[in-house]
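Following: one structure in structure tokens, then a few remarks.
One chain of protein is taken out of this complex; the other chains stay put.
Chains here go by letter, A and B, matching the order in which they are written, and residues are numbered from 1 within each.
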Amino acid sequence: MFQFINTLLIGITAGSIYALMAIAIVLVWRSTRVINFAQGGLALASSFVGASILEKTGSFWIALPIAMLAGALFSAFIEFFFLRPLLKRSGDKGEEIFLPIIATLGLLGIIKAVLNFIYGDRVGVIAPPLSDKGFIVSGESIALSPMRLLILGTVFLLMVVLTLIFQRTNLGLSLRASSFAPEISRLAGVRVDVIRTVGWAISGAAGATAGILQTTNGSGSITPESFEFSLLLVFGFVAAVIGGIESLVGAVLGGLTLGIILAIILMYVGGSLVFFAAFLILILVLLLRPHGIIGSKGGRRA
Amino acid sequence: MELSEVKVVDVHKPQITNKHRFIGFALIALTVFILSNSVDEWRAFQGATVAVYVVAIASIILLTGYSGQISLGHGALLAVGAYSAAIAQINFQLPILLCFVVAVITTSLFGALLGAAAARLSGPYLAGTTLALAVGLPSIANQFSFLGGEQGISFDVGWPPLSFGEDFTQYKWFFWIATLAALISMWWVQNILRSRYGRTWRAVKTNEVAAELAGINIGRSKVLAFTVSSGIAGLAGALLAMTTNNVSPSVFPLALSFSLATGAVLSGVNTLGGVIIGSVALVAIPEIASLVADRWSGSESVATLLPDLIVSALLILTVFLAPKGPIEKLRSRHVK
Partner (left out) sequence: MLKIENLTVDHGAIRALHGVSFNVEIGQLAAVIGANGAGKTTLLRTLSGLNKASAGQAHWGEHNVLHTKPEKLVREGISHVSEGKSVIPELTVSENLELGSLWRRNRKESERTKGEVLELFPRLGERFSQRADTLSGGERQMLAIGRSIMSKPKLLLLDEPSLGLAPLVVEQIFHSIRELTTSMGLTVLLVEQNAMGALKIADIGIVLNLGSIAATGSAAALKDDPAVRAAYLGF
């Protein structure tokens, strides 16, 4: 029984981080109809920034916001200097979606190379600021620790903030309108270009947070080659698709679902099958319910 | 109107007849023959690798350039081919040629399944799914011991025949086999691409609705493309297993899929003609980069990161400046 609860807790924690990455992916998708594979690299870069700040100030609570800011800036930078010219050259036709995606792969390579150059063999350490030890319940240690609570709390808080922004503010309205119907929004006077950059910036901040939380939840350290970030990207994408790539709520549900399922597989089947399981889940969802958990039929404008 | 009844005449290309092609292929074979006799083991290995990439990139060009389906996961398909070839040899003691055949068939079947699922996906969904496959599939090997786990298993094509003489080295043998396999498969792929199947793929890619109205079964066309592409990728995987003699998950990381996709873009993903460019680039660039790094800074870190940096930069440049590939770009310049 305990093992099952622990598995659930582990799954929910990991899943909430995937949800955060999924949110980042969905934000980019909704504003530009592009999957930005470099987002994993951006999260990595922002996490390195976080690690450096942590080294200098010793405070996680300063490092995290600054890393988020870095993520926002990096992301906005890429949208402005890289994506806009790229989108101008490609169209909506089949093959031409291929090129922006591949280009983001190239970007990922460059980001990795730059990180390698700056950090080389050094390892970025992001130690969890809160205790990792599980709480004791009925004499047993469960998989819920202060750190885990922090992760869940952070993701929850970000979710609430994002929802408020999107549903209650003018910026949020502009963001939603621009993603649903860019042309109509322009005709209504919305500066869609600027809004798009803001959307990317928010995405970058979310990705940075996911990266940092993932690190604290995992090994506590990062290198430019960290596989965890490819993993974060893939799982984030799967979570986004499961949830129905059009909605933020879907991204959260998708992330949690994926996290729990993968945790169960990890616990009861075997660690090496986790990635394949993610792939299977993805393909099953796409085949059976392509609009995802939340999405509505025809709501997906691919 | 049956698409096969329409003769598609490509206005830009001069008509390349089979005779031309044969001569071209023969020349390539001759060049490789000469080269193989005058280079050292390392170069022979690189040559074999180039041949492997040619086959692998061709499979991507077929799937993405012709049939319009993105794949970021061809590394996984290569893995399937490699593992099947190795298992065929180790567990079933099949002769080497048959192992290759097994690799092609197994991967084709896998590709057919994958294609059936993928036919309904497009664009980023397909990209992400193949990405998940690239990460997910090779790691299965860690779970099952008959797949060798992390250590992997080996695929040994054996020594070159004694009749070739004592000086005929192992890697030269690989070089020959790989090149022969590449030539044969390229000939065959070219045939398919020029046939009505190739035209059908192009038609579907250009305009699905119109193709459907013309009577083409879209699903079948897409699945066929996946199947053929996978079979060829399986061959590339088996060849890769041959040259590296080790088949394990670490031989097929995500980076491999990315490299192949990059190679396809560098070659010009739309036509087969440039496939050599990407293949050579993938092998030559790390080599050149380490030379440059040695001369320049001698720093270890620069040497390791320079190839990726150059390849990524080339990729981005190609996407921006020559999206249809360098050959098309030169052609259009020429026409202008």
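Here is the rule we go by: a residue touches a chain if its C-beta (ideal position, glycine included) is under 8 Å from a C-beta of that chain, and two chains touch if they have at least 3 such contacts.
Nothing here was measured: the structure is a model prediction, and the numbers come from that model.
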Displayed chains contacting the withheld chain: A
Touch with the omitted chain, as defined above, among A:87, A:142 or A:173: A:173
Residue among A:38, A:192 or A:210 touching the omitted chain: A:192
Contact set of chain A toward the excluded chain (per top definition): 170, 173-174, 176-177, 180-181, 183-192
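By definition in this document, only the chains that are shown with their structure count from here on.
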Touching residues (chain side chain A, partner chain B) in the complex: 29, 33-35, 37, 85-86, 89-90, 93-103, 105-110, 112-114, 116-117, 120-121, 230-231, 234, 237-238, 241, 270-280, 282-283, 286-287, 290, 302
In the complex with chain A, residue positions of chain B that touch it: 64-65, 68, 70, 72, 117, 120-125, 127-129, 131-133, 135-137, 139-143, 205-206, 208, 254, 258, 261-262, 265, 269-270, 301-302, 304-306, 308-309, 311-313, 315-316, 319-320, 323
